[in-house]
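Omission of a single protein chain aside, the complex is shown with its protein chains in their original locations.
Note that the chains take the letters A and B in the order they are written out, and that residue 1 is the start of every chain.
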Amino acid sequence: MEFNPTIVAFLCNWCSYTGADLAGTSRMKYKPNVRVIRVMCSGRVDPTFVYKSFREGADGVLICGCHPGDCHYQEGNYKCLRRFKLMKKYITQMGIEPARLHLEWISASEGKQFAELIDSMTARIKELGPSKIKTVVETLAI
Amino acid sequence: MRRITIDPITRLEGHGKIEIFLKDDGGVENVYFQVPELRGFEQFCVGRPVEELSQIVTKICGVCPGCHHMASGKAADAVYGVEPPPTAKKLRELFYMAHFVHSHIAHFYALAAPDFVVGPTADPSVRNIIGVIEKVGIPIGSEVIKQRRIAQEIQALLGGHQTHVVMNIPGGVRKGLTAEERDDVVKKAEGFVDFGKFSMNLFKDVVLGNKTYVDIILNGPYALKIHSMGLVDNNNHVNFYDGKVRVVDTEGKELFKYGPNEYLNYVAEHVEPWSYLKFPYLKTKGWKGFVEGQESGVYHATPLSRLNASDGMATPIAQEEYEFMYKTLGGKPVHNTLAMHWARLVELIYSAERCLELAKDPEIIGKDLRAPLDNVPSVGVGIVEAQRGTLTHHYWTDEKGIVTKVNIIVGTTNNNAPICMSIKKAAEGLITKDTEITEGILNMIEMAFRAYDPCFSCATHSLPRQMRMELVLKDSEGKTIRSIKRS
Partner (left out) sequence: MKEETSQKPKLKLAVYWGAACGGCCVSVLDVHEKLLDVIAAADLVFWPIALDIKYKDVEAMPDKYIDVTLFNGAVRNSENEHIAKLLRQKSKVLVAYGSCAHMGGIPGLANFTTKEAIFKRVYEESESTVNPDKIFPQTHFDVDEGTLELPTFYNDVRSLNQVVDVDYYLPGCPPQSERLLEVFTLIATGAPLPPAGSVVGASEKTQCDECKRTKTENKKVKRFYRPIDIKDDGVTCFLEQGVICMGPSTRAGCGVRCIVGNAPCRGCYGPSEAASDPGAKMLSAIATMIDSNNEKEIEKVVETIDDPAGTFYRFSLPSSIIRRTIV
């Protein structure tokens, strides 16, 4: 059976969610593998959101925020950026392929970029194969 | 074949069980001592910064964490090719002597004393510190708690965390001593020396003054003719913190002496499929199995082996006691396993005297606590004497000082083969075809293990003083048979 990745995406309300919305209203076609969760700001994304997504079976996690300088709350996207970089190091140590976690800036007008992002991330995750996190964490005990 | 299982072994630190197989005629066919635990420190320390290891490896043992902390600190120094300043080394050794004082006092009073003072086959309900206090009096019990507490206060003063100490950092220590603190330590160390002497006198009165116990020590099924290992200084005197590892043979002649970087040439570890704990042996002799004698690779690393392997003690009162012990037991080396308890008291006195010596050293309040780290880290070995044996930590790191490999030979591990042999010998001596196997007999078999000083001690099970104490005796179903109160 062909592997169909599940990607959980945290999109910030002001830019990236609106950009994703634009892709939709413009009837752009892109891969259906993403599950969108809207947050007010990419700075809201707590590391536990990312870890829980992986733990519950996500093959990939995407975070999108406003471009640097455009954050609706001034600095939220920078906070997200710093957290993201450290999280990458952590998940790599845990044996999770770093490419499974991705951060990209998407503005409200970048519907096309959002669609392309989902397509390319889906393809990349497909190549990596299904995430073993859920099964390993739950069954390796014995 | 009839089979008796003792599970778990009790009144010592760690997990263990003994399987005794009996012949049809009731005599012992074979005995196995199995260690069912393993945690994998040598593997999971990989990836950690090397300076963090001295705080991770203390969790190998919560009774001798200071030992692992010291071996680790020395290994990390070696990894960086750095020599700590004199004040730092003295502070470390001062801590270490307090650590030995606390541990040796606790072991003697809580683990050794019950089997001797109350009696090896006494009822288990009194075969503990309570029974000891009944015999020797409450004031001594109070003093035991107090001295142990004081030793730990010194540990906390120098090391922050009183159990899982944090004092070491590559190149030295993190904290120094003020003049006021030093004065307080001097007073405390003087108390240790007095208590050490007192404990030795108690041993002489209660144990050596009792013909039955002397007979058990000298003629009981508790002797192994094996090689002896211990750390010695430049004068071949016992030293716990630094020096070279010296091994003497069953006749007491030096086989070899090695520095930390040479340990792999002299010691190797054997694996059996029925125990998680490995069996170190002398590489020069080879693994010949669980056998005694000159040609066997089996050796022990205990207070007794340390005294056997040395030419004497570095402090005067300890030296007197060393000479007295050997004179009484007929010369060096001594192979009677239970004499380990005696040797431990000689070491207690040395630790106390050395603690006082260091506390009085003017350099102890020096301000130079850390040497700079100028070299690229790579590999290093640190060896100390733990209370229960020679302890070796060997670390490899990358050029950033992140650990890539670890090898550790722990104090008690050195003694795995001798412990197996001691237990078997005790069982064979105590269980013959007509023996009724009682709980007391099984305890006397466990005594063969306890002499090696398991990691832990129950310094103060109970301390009646003038307050009420209640002793509740329960049968094997947990029902109260008898309840005794002292008011």
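A few points about this structure:
Criterion: a contact is a pair of C-beta atoms (placed from the backbone, for glycine too) under 8 Å apart; a residue touches a chain by one contact, two chains touch by 3 or more.
Note that the coordinates shown come from a computational prediction; the quantities given were computed from them, not determined experimentally.
Of the listed positions B:232, B:267, B:298 or B:441, the one in contact with the omitted chain in the full complex is B:267. Only one residue in the set B:29, B:181, B:233 or B:320 touches the chain that does not appear here, and it is B:29. Here the missing chain is touched by one residue of A:11, A:34, A:64 or A:91, and it is A:91.
Touch with the chain omitted from the figure is made, among B:373, B:391 or B:420, by B:373. Residues 1, 3, 6-15, 19, 21, 29-30, 32, 34, 36-40, 42-49, 51-52, 55-56, 58-63, 65, 110, 124, 127-128, 142, 145-146, 148-149, 152, 156, 159-167, 169-171, 174-175, 263-264, 267-276, 278, 280, 283, 287, 370, 373, 394, 400-402, 407, 409, 439, 443, 455-456, 458-465, 467-472, 474, 476-478, 480, 483-487 of subunit B touch the missing chain (whole complex, contact as defined above). Residues of subunit A in touch with the missing chain: 46-48, 51-52, 54-55, 68, 75, 78-79, 81-83, 85-87, 89-91, 93-96, 131-133, 136-137, 140-142.
Criterion: only the chains that are shown with their structure count from here on.
Between subunit A and subunit B, the centres computed from C-alpha atoms are 55 Å apart.
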